[in-house]
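Quick one: structure below, then a few questions.
Then we have chain A:
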Amino acid sequence: MTMNMTSLLHIPTAFILAPLLLGIINRTKAFFAGRKGQPLLQAYYDIAKLLQKSAVYSRTTSWVFRAGPVASLAAVTTALLVVPVGGSAAPFHFSGDLIFLAYLLGVVRFFTVIAALDTGSPFEGMGASREVQFSVLAEPALLLSLAAMSLIGKIPAADSMLFQGFFASLSEIYARLTLAAWSHSGTVLLLAASAIMIVLLTENSRIPVDDPNTHLELTMIHEVMVLDHSGPDFAMILYAAALKLWIFCALLAGVLMPVRSGNFLLDTTTIIAGIFMIAIGIGVIESIMARLRLLRIPQLLSGAGVFALLAIVLVLKK
Partner candidate 1 sequence: MELWIDILIVLLILTNLKLMGSSRLSACIRVVALQGILLGILPLIAGHGQIPFRVMLLSAITIAVKGMVFPWLLLRALRTSNARREMEPFIGYSTSMLLSVGLIGLAIWMGGRLPLPVPLKSPLVVPLALFTIMTGLLAIISRRKAITQVLGYLVMENGIYAFGLTLAQKEPMLIELGTLLDVFMAVFVMGITIFHINREFDHIDTDLLTTLRD
Partner candidate 2 sequence: MILTLILLPVVAAIAMLGIRPAAVRRCLLIVVAAAHAILTACAWVNLPAPALDGWLLLDAPGLLFLGITSALFLVVSLYALGYLSREDWGKRQDFEEGFLFTNSRESVFLCCLLLFLGMMTLVTVSQHFGLIWVAVEATTLTSAPLIYFHRHRRSLEATWKYIMICSVGIALALLGNFFLAVASTLSENNHVPMLVSNLIQSAPQLHILWLKAAFLFLLVGYGTKLGLAPMHTWLPDAHSESPSVISALLSGALLNCAFLAILRVQQVCVAAGQGAFGQDLMVGFGLFSMLIAAAFILRQADFKRMLAYSSVEHVGILSLGVGIGAGAGYGAMLHAVNHSFTKGMLFLVAGNILAAYHNKSTRDIKGVLTVLPISGILWVAGFLAIIGSPPFGIFLSELTILKAALDQGQFVVAICYLLLLSIIFIGMATIVFQMSQGRPAGLPAEAATNPDSSSFLIGGESALAVIPPMILCAVILILGVYIPLPLQHVLKQAAVTIGAY
Partner candidate 3 sequence: MFLILTAMIVLCASGVVSLWYGKTPGHANAIGPAGTVLGCLIGLIPAVEVLWTGQAEAFRMAWQVPFGSFHIQLDALSAFFLLPVLGLPAIAAIYGKAYLAAYSGKKNLGVSWFFYTILTASMMLVVVARNAVLFLMAWEIMSVSSFFLVCFEDEKESVRKAGWTYLVATHIGTAFLLVMFVLLAHHGPSMDFDHFSAAGMNGVSISGLIFLLAIIGFGTKAGFMPFHVWLPEAHPAAPSHVSAVMSGVMIKTGIYGIVRILTFLGHPDPWWGWVLTGIGVVSGILGVLFALAQHDLKRLLAYHSVENIGIIALGLGMGVLGMALNQPLLAVLGFAGGLLHVLNHAIFKGLLFLGAGAVLHETGERDIEKLGGLMRRMPWTGALFLLGAVAICGLPPLNGFVSEFIIYVAAFSGMGLSGISLSSIAIITALAMIGGLAAACFTKAFGVVFLGEPRTSAVMQAHEVSPAMRFSMVILGISCILIGFSGPAVISVMKSVVETVTGYQGYDIAAHLAVSLPPLKHISAAAGILLAILGVLIWLRQRLLSHRNVAQGGTWDCGYTRPNARMQYTASSFAQPLTGMFGFFLQTRQEAALPEGFFPSQSRLHTNTEDIFTRNLYRPIFRCIERFLLWLHWMQQGQVQIYILYVAVTLLLLLIWNLR
């Protein structure tokens, strides 16, 4: 298996910087609201505090409830292994890793949901049910948009059955997304990027799909599922959420920042900058948009799916 040492640096970077994204988003929102807002490092404080706390468990719950956060965090961390940061390849890259990535996120969802159901609380059940509903539409959208990008620069039809032409790993796909790629199939990338953006907002329970701030409101999805977690467990959940956000931002930034100089430092820094930009973008969206009605969200997601399909059709036409 191929593991280039430099790319291992991505992992600690993500570990360190991920919670910062939450801070950035909050700060952006505060800026738009004209407030001072919580400190940038608030997420770090929270996690640290929670880690020191003890935990309270409902009598209803079983080990499944305790396993939930651990499993999610483990899965997300593993997912980090295959996510390239822009042009520089991920520590693991193999054809089909995008499927692996999608399914690891599936694992996260699965365990969050059953942990929620374990409490037997109607609120958490409701959140869980919404979570799975949206994922049904989000997952195809994500896979299809990645598929569309994987076709860019792939040698067409006839000789593409040569083994190396057999389909690309995430890292290779992202390596191919150069300025040139943008110049000759910009629309495709734009469509794909917007699809990924929508999925990002859904998967990380941001406005307009979900509202991470309003606690305990029946409109909520993700937050309500973790109501009962406390102490270290909740810390893990927060951290996992941050990492998940990081992953999606990285994926998006990789598309939007076609900087493939080949210089590891330059590339990485630009992409990370891009990731922060996206965080700010999310903040902007959150402050200028209202939450959609729940019934609208499936339409939004199927819209993402349609974008992805369009992207594929376009790229196949080329």
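Definition applied: a residue touches a chain if its C-beta (ideal position, glycine included) is under 8 Å from a C-beta of that chain, and two chains touch if they have at least 3 such contacts; residues count from 1.
Selection rule: all candidates are chains of the complex that A comes from, given by their letters.
As the structure is a computational prediction, the values presented were derived from the model and not from experiment.
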Whereas the rest of 1, 2 or 3 do not touch chain A in this complex, the one that does is 3
Residues on chain A engaged by candidate 3 in the complex (per definition of touch): 1, 51, 54-64, 66, 70-71, 73-75, 77-78, 81-82, 92, 94-97, 99-100, 102-104, 106-107, 109-110, 113-114, 117-126, 128-130, 132-133, 135-140, 142-144, 147, 150-151, 154, 156-157, 160-161, 163, 166-167, 216, 227-228, 231-233, 236, 298, 305, 309, 312, 316
